[in-house]
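Take this structure first; my questions come after.
With one protein chain withheld, the remaining protein chains of the complex are depicted in position.
What follows is chain A.
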């Protein structure tokens, strides 16, 4: 008994002295990586790309890129982190003193990401809290002050768009026009940061426990939504549309570039989070198997999520199409004063022809009010980003029976996906900072608190009326270019400056066997070539594109056009 007590005191003395904390078991590490990699991009970017590039056919370039670029680079980052047992700055400085800048670049990119990413979680909270009402607030337009009809802006747009752009964001007409902070948004942002702090406050000891939940519960919700989605009216239309492969898209180089880009950003390479997570591993942890598992889980989740998304798309498109038919039917009934049951939804098109030929003059009068109802064009509206998550999905949910339940489930899932990714982002900032002597004397709680507070205060800028435009700027232009550059330098450094031979030996030291020829070829040849190709493509696009643009919401015209955001 005395022995045990003594050992325990020695261990705790160790921890106070600053020996590196570790994950409680390898499962926590795997779940942390899954939680970080499986994020909002799997739900709102991959289905869009799938639809854009020929449905089922897109899986071919996607899977090829996964094995050429995704898994090797993921493996590389885990290896570096586990070997050096330091955050990104320390790890790269250890490889070569001149390369500390790579680590610093990763930290700065993670900082940018932390600033704007939690806003999405704030929006998810806002929607989640507003789901606890008898009628979902985005289902109907609010009535104007004269009580004569719905608010004009809402009538010209749709209620879901109005709720997002006016009530959630209170968006201004351009990035220059500004205003005060939206209090509701600010409160939700504070909550998001408090929860992030709660999750990371004790470093891996707290993160390790949280990831059991944040990594697994989204799958439960996705599964429930899969069952719900497939049983919805018209869901089959969407799934069929998505999976019909259009093989001619494979000849388009943009397809391959988008596949490579999606793999790259979806795995979260270059931010330093993977290095940070791996640095808390035991030295002999088998990360090779874990790298393959996590990458496959990430891609599998993308495909799974896109089936769900397309079922929802199909439902929404069918509902809109049938509403369009109903409006046309009413228009015909009222204009020609026919009995109510003479035209049904199925016979609308026949009647249009009949009436056009028998009463051409009268028909011409209503011709401009006649809408063109087409299921294909409803399905064709490809949407990605926040537009998909907060507008299209909300629209689909409000048409489901028991919509409050589905709404709550959906936004909890979005929150867990977003929070899981935030864990990685903040860890990527805190871990390298801890390696410095000045900050290592600070307690864990204090350092984490300071980082969260700093990001919260700067993030309040995104809750202003022009905040969404700033968000777009950060999202589209903040990190994409830098990440490609960072990872390119990483892989070239490890392959040629550090040397593949030394790297092999390090891995053998950790795992007990050398990496296979496949890995070596990927690191030294394929991945650098692919990254250089992507890099050149981005530069060309940037130069061709001229001044970067953004799309704005015009209150008077209320036009479409706010949908294209990437992640």
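Just so it is clear, contacts are C-beta pairs under 8 Å (C-beta built on N, C-alpha and C of every residue); 3 or more make two chains touch, one makes a residue touch a chain; residues count from 1.
Everything that follows uses one rule, which is that contacts and distances are computed from a predicted model.
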Omitted chain (choose from "Phosphatidylinositol-glycan biosynthesis class F protein", "Vacuolar protein sorting-associated protein 33A", "AP complex subunit sigma" or "Collectrin, amino acid transport regulator") - UniProt protein name: "Collectrin, amino acid transport regulator"
Touching the absent chain when the full complex is considered, from A:56, A:101 or A:142: A:142
Hidden partner chain, touching residue among A:20, A:166 or A:202: A:202
Hidden-chain contact residue, picked from the options A:24, A:350, A:445 or A:509: A:445
Hidden-chain contact residue, picked from the options A:338, A:364 or A:497: A:338
Chain A residues that touch the omitted chain in the full complex: 2-3, 5, 10, 13-14, 17, 125-126, 128-130, 132-133, 142-143, 147-149, 184, 187-188, 191, 194-195, 197-198, 201-202, 206, 333-334, 337-342, 445
